[in-house]
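Every protein chain but one is kept in place in this view of the complex.
Every chain is named by a letter (A and B) in the order it is written, and numbering of its residues begins at 1.
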Amino acid sequence: MSKRIKVLGFGLTALAMCGLSYSAVVAEPNNNQLMIDGKKITTNVKAPKGSPFEKLYSGWRFRSAETQKLQSDDFENPGFPLVDLGTELWQKVDGSAGKSCASCHNDASKSMKGVRATMPKMHKEIGKVQSLQQHVNYCRTERMGAKAWKWESNQMLGMAAYVGLQSRGMPVNVKIDGPAKAAHDKGKKLYYTRVGQLDMSCAGCHEENFGKMIRADHLSQGQINGFPTYRFKWQKMGSVHRRFKGCMKNIRAKPYKVGSDEFVALELYVASRGKGLSVESPAVRN
Amino acid sequence: MARPRVKVPKSASKDEVITIKTLISHKMESGQRKDKKTGEKIPRKIINKFTAKFNGTQVFAVDIEPAVSANPFLQFTVKVPESGEFEFTWLDDDGKTYSAKKKITVN
Partner (left out) sequence: MKLTKREFFAFGGGAAAFVALGGMPVGASAATDEVKKLISDFAGGKMPASGKVSLNTPEIAENGNTVPVSVEVESPMTKDNYVASVMLLATGNPFAGVATFHFSHMSGEATATTRIRLAKTQDVIAVAKMSDGTVFMDKKQVKVTIGGCGG
């Protein structure tokens, strides 16, 4: 592993905010392979055409061996109690129509297979690109006559993780052309726009500096193929929009709201940067 | 709501030492944190005891303090002399108990 010291020209604002120290260490993503129940999960793939990267790396590759291990066994993965909840909710009748998810979608292992890999995607009835959570809530309010779930509720996280699990191991493959193009372009613009008191963009960390240490943390490419993800920091599972909010707070920007058009667009664009990596939901990170 | 998960092999040979994994969803509120809005301490609420019984006999137990992580995970071993049933119990500070049972066949 090569270790180099690099110096940075960084804004005075940031210096004042952070008490900047001029050193950094490069630590390449590690070379470990992820197997879950004997099934290989692709955490490293050649970048598709047009990608700013040569190779794509799942965030799993940037974590320590101890953290990685927790994702290699579903009984050690602390996200699984919520998957159990999602499994139950799939069958549970709720709302005025007397239906459950299973009433229409039957066996999730068949009907939901591959769904997570294409999210976010165009929702015909709503008329715009929507995250998995919004597809779920549309079914709940319009088809089941049930109340919408809150974005970060256990129910929604559990359902998103359960639906996501049906695509585990499948390559991320979101649509970014046709009716999805506008959202993709909006997301791309957000990704490269510097915001907040620290005047930083997503790209400043996750494109230009991945692999380096941001103090004690190993910067990843910001891939989102593992969401919803169990994080030690949160001590629970959370959505990618919650993660976006955390990044924005760190750079002293006013975060958008979970489920906002901005975050859906950003989610689509960031997902497209990870095309070919396996869906890992529910992943485990620090 | 706490949700227990346990992994026990379905079968084993006589006197085989088997590995058991358990995990229960629980916030493990340490009693050390303060409410950001009110500034008051959030009262402690943890799983404080875990027991594993095999055919009614305690084979393993843990006294748990707030320094155990949220969603407590425990892995341990048991030597199984005969077919039977495991019963796992988690005791919450609020007096609630959560339990799970698993059968094992010894050939």
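Criterion: a residue touches a chain if its C-beta (ideal position, glycine included) is under 8 Å from a C-beta of that chain, and two chains touch if they have at least 3 such contacts.
Note that the structure is predicted; figures quoted are calculated from it, not measured.
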| item | value |
| --- | --- |
| Missing chain: touched chains present in the view | A, B |
| Hidden partner chain, touching residue among A:95, A:114 or A:204 | A:204 |
| Among A:88, A:107 or A:217, the residue in touch with the chain that has been omitted | A:217 |
| Residues of chain A (touch criterion as defined above) contacting the omitted chain | 6-14, 17-24, 63-67, 69-70, 78, 199, 204-205, 208-209, 212-217, 219, 232-235, 243-250, 286 |
| Interface with the unshown chain - residue positions in chain B | 17-18, 28, 30, 32-33, 54, 57-70, 72-79, 81 |
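Everything below uses one rule, namely that only the chains that are shown with their structure count from here on.
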| item | value |
| --- | --- |
| Computed distance of Cα centres, chain B from chain A, in Å | 30 |
| Touch list for chain B against partner chain A, complex | 3, 5, 7, 21, 23-25, 27-28, 69-71, 73 |
| Contact footprint of chain B on chain A as seen in their complex | 73, 75-76, 78, 80-82, 84-85, 232, 235-236 |
